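Note that one protein chain is taken out, while the other chains of the complex remain in position.
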Amino acid sequence: MKKALAFAAALALMAGAASAQQYPTKPITVIVPFAAGGPTDVIARIVGESMSKTLGQQLVIENIAGAGGTTGITRGKEAVNDGYTIMMGHMGTHGAAPALYPNIRYNPVTDFEPIGMAAGTPIVIVARKDFPASNLKEFADRLKAGQDKLNEANAGVGSVSHTTCTLLHVQLGTKPTRVPYTGTGPVLNDLVGGKVDYACDQIVNLVTQIQAGAIRAYAIATPTRSPALPDVPTTKEAGMPEYEVSAWNALFAPKGTPAPIVARLNDALSKALDDANSRKRLLDLGGVLPEGNERTSAWLGTFVAAEVDRWGKTIRAAR
Amino acid sequence: MTQETKRFIRAPQDMAAGLFLIGLGAFALWQNAGLERGTLRVFGPGMMPTILAWACVVAGFAVGIGAMLWNGPKLERWTFRGPLFILGSAVAFGLTVRPLGMAVAAPLAVLLSSMASSETKLGEAAIFAIVITVFCLGLFRFMLNLPIPVAPWAIGY
Partner (left out) sequence: MFDLIGNLAHGFSIALSLQNIALCFAGVMIGTLIGVLPGVGPIATIAMLLPLTFKLDPTGALIMLAGIYYGAQYGGSTTAILVNIPGEATSVVTTLDGHQMAKQGRAGIALGVAALGSFFAGTVATLVIAALGVPLTKVALLFGPAEYFALMVAGLAFAVVLARGSLLKATGMILAGLLLATIGTDLETGEERMTLGFSTLSDGLDFAVLAMGLFGFAEILRNIENPEARDVTRGKIGRLLPNMDDIKRCIAPVLRGTAIGGALGILPGNGAVLGPFASYTVEKKLAKDPSRFGRGAIEGVAGPESANNAGAQTSFIPLLTLGIPPNAVMALMVGAMTIHGIIPGPLVMSKSPDLFWGMIASMWVGNFLLLVINLPLIGLWVRLLKVPYRLMFPAIMVFCCIGIYSINNSPQDVLFTAFFGFAGYVLYKFGFEPAPLLLGYVLGRLMEEKLRQAMILARGDFMTFVYNPIAAGMLAVAVIVVVIAVLPSVSKSRDQVFTE
């Protein structure tokens, strides 16, 4: 009996070693914790397509939306850590979530093996087109002076537009009236229609409206200007350097996924970011891609810890 | 119907319906008891549910009172075989689809739901279960590439 057990154990070990070497031998599931069609889903599908070619196995996108993305990530955390289930984490799920959801069932820092950063989409501060401020400085002054009269629109508690504007308010020390919507579509509608005053959101959701002059952009919260919006200054240029934020998306594996497999996935992701076709598509979205050191798994690990800290402080300060 | 007009509850079905609405409203009120109502300017999370729950209770009383005033249909006979197997088959599918895959969940759902009807022939249902399963696997998993597990215990996905 003992022999049989030992034999079985040896077999299992061998199988494990073999699977790490030959990995992947079957399709890999990528959990996207948001509905199909959103920015995170689009980024996952673009890098996933290229990674499938590199790895020789299909990456299947599984959209598990709910509770600001935490439902899908919880499922990912509980998945078998054999490298066949990975997930696309996000500024919300691996940064703001612990402060927003007290009952969250995972720890973004300790429950995952970071694979690598995929792409971020910069945050832009926008207002209705007839908002009486000509630059970011005037906008900030108006915000501080007239906080009772102004209305900020956001896509609901926990959304990127909500948390990033929370950061703006905390940094400016104001508490304006916040109007929650469900999703960015209706926010944009009321912003273009002039029913609300301003919002913060990802560039991909706003870019054509800004180009068409339907809304007014004050600044983009990245160190460099975006090629899609060359006329919009960075927050640094506009005098608010401390407001630097982008909605990042990165791949994670469940804790305990073998290191060789994580390295393999990291390599495939890096190749996807260099692939001409997928690179162009990501940049067309206004995406910011990680370069050099920022592509390593270790960098992502430290970055996530810093993000959890930053959003925790911000969200507590806003309460 | 005429001999029933003297009864206290003239429309038993409506009386049950009224009680159902009252129960639903009461349950919602109990669930929402801990939520902030807020003010008109800033509605709290509990404002709408509380208003609606009370409205349900009121509607329930109205239906119930109506049941004492006007004649209406009797409560229908309830059966258990149908709900047990039909809903049981959906529950079985939900519980097995991830751990055991569609290759188990789909035929299980077909066979269990077939039991709901007295017209079912067992052999026919078994063959049909296989046909439907093959069809669903081919369509959803292989043609459309949906991320539904097939048989994780046998082929790993």
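Order as written gives the chain letters A and B; numbering starts at 1 within each chain.
Heads up, the rule we're going with is that a residue touches a chain if its C-beta (ideal position, glycine included) is under 8 Å from a C-beta of that chain, and two chains touch if they have at least 3 such contacts.
The model shown is predicted, which means the values in this text are computed figures rather than measured ones.
Peer 1: Of A:Asn189, A:Thr224 or A:Thr302, which residue touches the hidden chain?
Peer 2: Only one listed residue reaches the unshown chain, and that is A:Asn189.
Peer 1: Touching the absent chain: which residues on subunit A qualify?
Peer 2: Residues touching the hidden chain, for subunit A, are 35-39, 41-42, 45-46, 49, 61-67, 71, 74, 100-101, 151, 156-158, 177-183, 185-186, 188-190, 192-196, 204, 207-209, 211-212, 214, 280-281, 284-285.
Peer 1: Name every residue on subunit B in touch with the hidden partner chain.
Peer 2: These residues of subunit B touch the chain that is not shown: 5, 13-14, 16-17, 20-21, 24-25, 28, 31-32, 35-36, 39-46, 48-49, 52-53, 55-56, 59-60, 62-63, 66, 69-70, 72-73, 75-76, 78-79, 82-83, 86-91, 93-95, 97-98, 102, 105-106, 109-111, 113-114, 116-117, 119-121, 124-125, 128-129, 132, 136, 140, 144-148.
We adopt the following convention: only the chains that are shown with their structure count from here on.
Peer 1: Which of the residues in subunit B end up touching subunit A in this complex?
Peer 2: 145, 147, 155-157
Peer 1: Sort out for me which residues of subunit A touch subunit B in the complex.
Peer 2: Within the complex, subunit A touches subunit B at residues 25-27, 29, 58, 60-62, 84.
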